[in-house]
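Before I ask anything, here is the structure I am working with.
Note that one protein chain is taken out, while the other chains of the complex remain in position.
The chains carry the letters A and B, assigned in the order they are written, with residues numbered from 1 in each.
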Amino acid sequence: MAIVLTFNDNIIPTDKQGYLLDHLLWQKELAVVMAKNDEFVLTDAHWEIINFVRQFYLTYNTSPAIRALTKAMKNEFGEAKASSRYLYKLFPEGPAKQATKYAGLPKPARCI
Amino acid sequence: MNSTTNNTEYGLAIINSKAPFSSNHGKDALDIALIFGSFEQQVSLFFQGDGVYQLIANQDATLVSIKDYLKTFAAFEFYDIENVYVCQQSLSNRKLSEKFHVENVQVLASNEFRTAVNKHQHVLRF
Partner (left out) sequence: MKTLAVVVTTPPYSPLTITAINYLEAALATGVNVIGVFFYQDGVMHANKHINIASDEYQAIKQWQNLHTRYQLPLHICITAAEKRGITCDDNAQINAGFTVSGLGELVELTTKASRVVQF
């Protein structure tokens, strides 16, 4: 089933799972709409991760797998937040999968 | 499992022998390295032959419309990929200087390069 993402009266192209096809079209307000469509509420804690994952992608051209994400987060946010338990609490369907979606990034190809 | 040999701790060696943007070999090898890192398995990267071009600085794959997987090399620390080796002979044959786009690349003479590969339990070549 195709998902139609409408934003400011424009249709934003996505893949079948609702990931943006062009990450450059991303903006904060669009992520809010995407989350709303999924009935998912984004808090400041979510935004911290979303922004971090997006920055990781823009720097390294790849979305981080969960372990790399926690390692990278340790440098930035310290030990407490750099755990997969913390990340899964925020993104129950998997941080790599969910955070990348609202960060406007492609669906991670790797199956882990 | 029994029969742990004394070189098991070195895990997997991936030898990259192809130039970065003429085929998918480099990217396919990188995907394996990242997975091994994610699974906390020891993996080392070796570059020889035209593979050394994958390490050379100031390349921009987007100029030829290719997704630049070389940018991912800078994230190796988050995947615990610490051993990156390049063959000195291959560099000098191509008149390339040791200006790499990642840090901590170890330049090895041919015999040292061979010795380093041999320390690993498994080898994959791309």
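Couple of notes before you dig in:
As a working rule, a residue touches a chain if its C-beta (ideal position, glycine included) is under 8 Å from a C-beta of that chain, and two chains touch if they have at least 3 such contacts.
As the structure is a prediction and not an experimental result, all values here were calculated from the model.
Touching the missing chain, out of B:Ala19, B:Ile32 or B:Ala74, is residue B:Ile32.
Seen across the whole complex, the unshown chain contacts chain B at 1, 3, 12, 24-25, 28, 31-32, 35-36, 39, 41, 122-125.
Here, only the chains that are shown with their structure count from here on.
Averaging C-alpha coordinates per chain places the centre of chain A 29 Å away from that of chain B. Of all residues in chain A, those touching chain B in their complex are 56, 59-62, 64-69, 71-72, 110, 112.
Those residues of chain B lying in contact with chain A across their complex are 31, 34-35, 37-40, 67-69, 71-72, 74-75, 77-80.
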